[in-house]
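All protein chains but one are shown in place.
Chain naming follows the written order as A, B and C, and within any one chain the residues start at number 1.
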Amino acid sequence: MMARIPADVAQRGLAGMSGEQMKIDVEQNEASVVLTPHGEIDLSSSPELRESLLSALRGNPSKLIVNLCKTPYMDSSGVATLVEAMQKAMRSQTKLVLCGMEDKVRSIFEIARLDAVFTIVDDTDAAQTV
Amino acid sequence: MMARIPADVAQRGLAGMSGEQMKIDVEQNEASVVLTPHGEIDLSSSPELRESLLSALRGNPSKLIVNLCKTPYMDSSGVATLVEAMQKAMRSQTKLVLCGMEDKVRSIFEIARLDAVFTIVDDTDAAQTV
Amino acid sequence: MSQSSAKPDGIHLRLEMLSQPRYLSGARELVAAVAKRLGFTEQACGQIALAIDEALCNVMCHGYGRDPNGVIWLSIEPLGGHAPDNGATGIKVVIEDEAKQIDPAKIKSRDLDDVRPGGLGVHIIHEVMDSVCFQKRETKGMRLSLEKRIDDDGADSGGCCTEGACGHER
Partner (left out) sequence: MSQSSAKPDGIHLRLEMLSQPRYLSGARELVAAVAKRLGFTEQACGQIALAIDEALCNVMCHGYGRDPNGVIWLSIEPLGGHAPDNGATGIKVVIEDEAKQIDPAKIKSRDLDDVRPGGLGVHIIHEVMDSVCFQKRETKGMRLSLEKRIDDDGADSGGCCTEGACGHER
């Protein structure tokens, strides 16, 4: 009843199945970069967020702001991606700041007890001054 | 695999299956009544909207305003309910006005070519003066 | 519902549901969310959800005569390449039931100028979808096959048939 995918396509696995939908705005300021992902962050879109975070970190900004005001949903694959970015950021003296979180998204950080581990502020203005 | 419902329960049919979720605010002014349904209006909730409209019309207000600003979705059962109310309202010299429609809801009125049949205004203030 | 191996017929998701109005929202949200991931705009997804809702309402009300024990199957197939990373060109949704059969030619909405409650569902389905095929199923019940292409405004753009059975199957 259900359609299987040919083996050669299947072998590419899930890597190729991700992220063709997600738009991520990048705003480059003097010393900071603001990333604003648009849309739900789950297993299908988090690889694209990861690419975008790693690419921003390669520029060694003093601050990397992830603005989640356009993110109505995030699962643990998104959280994992942000944890990885935070650890990379710490090693390269970049300050990672999250802002603009909706309650629904904040609740996963609370459940994972990561709300105290990340620097989380209200909006990009607060993120610039923190 | 799927659960059937006992015959005696099933006989009550769909009437009893409706509307236990929908909240409808009723605001009674001197000559007008404003109904504000909260939530999606589909086959499962439109009977409750219908009850509420008929009850308001029984009071013979000179104006009945249906404020759809808390209605993110409506299907043709909701539209049918409003058409019925409009016809009843016309017979009893009540003016029926719709307001607060989101684009998504407006589009079903357009598809059904009922956007010119109803009096549709932006908000309750406009509805009071129309 | 057997859990044995799946035939490669293009169906990626299949929902079996009881004919109860309280489950309409679940079914249309499922289809809308899949359409979103396949590349439809937010607006198109809203319209697809509406068409699915109208089709399911008709099965519940006319097909099953409001019996809450009827079963409805809804299957979803991406059009234009089934590989998970291929850009889909559209969506196909097939709705099947075991309800009473009706001549597909008899399924039509009222004249829009004759304003009265009801009689809009079939019109809405035709407006939103590019292809609309009502068929009697081989054994019992009806099958409604719906298709919509991405980047199409949903206007009348030559579905395989717009009235009655077409016998056209992908």
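We adopt the following convention: a residue touches a chain if its C-beta (ideal position, glycine included) is under 8 Å from a C-beta of that chain, and two chains touch if they have at least 3 such contacts.
Owing to the predicted nature of the structure, the values given are computational and were not obtained by experimental measurement.
Peer 1: Among the options A:T36, A:S52, A:N67 or A:T81, which residue touches the chain absent from this view?
Peer 2: Among A:T36, A:S52, A:N67 or A:T81, only A:T81 touches the chain that is not shown.
Peer 1: For chain A, which residues touch the unseen chain?
Peer 2: With respect to the unshown chain, the touching residues of chain A are 1-5, 9-10, 13-15, 17-18, 40, 42-44, 73, 75-77, 79-81, 83-84, 87, 103-104, 107-108, 111-114, 117.
Peer 1: Using the touch rule from the top, list residues of chain C that touch the missing partner.
Peer 2: 1-3, 6, 12-18, 20, 22-23, 25-34, 36-38, 68, 71, 73, 76, 84, 96, 98
Assume only the chains that are shown with their structure count from here on.
Peer 1: Taking each chain's centre as its mean C-alpha position, how far apart are chain A and chain B in Å?
Peer 2: Using C-alpha averages as centres, the distance is 41 Å.
Peer 1: From the C-alpha centre of chain B to that of chain C, how far is it in Å?
Peer 2: 25
Peer 1: Just curious, how far off is chain C from chain A if you go by their C-alpha centres, in Å?
Peer 2: Roughly 36 Å separates the two chain centres.
Peer 1: If I count partner chains per residue in chain C, which residues reach a count of at least 2?
Peer 2: Not one residue of chain C touches more than one other chain, so the list is empty.
Peer 1: Chain A: which residues touch two or more other chains?
Peer 2: none
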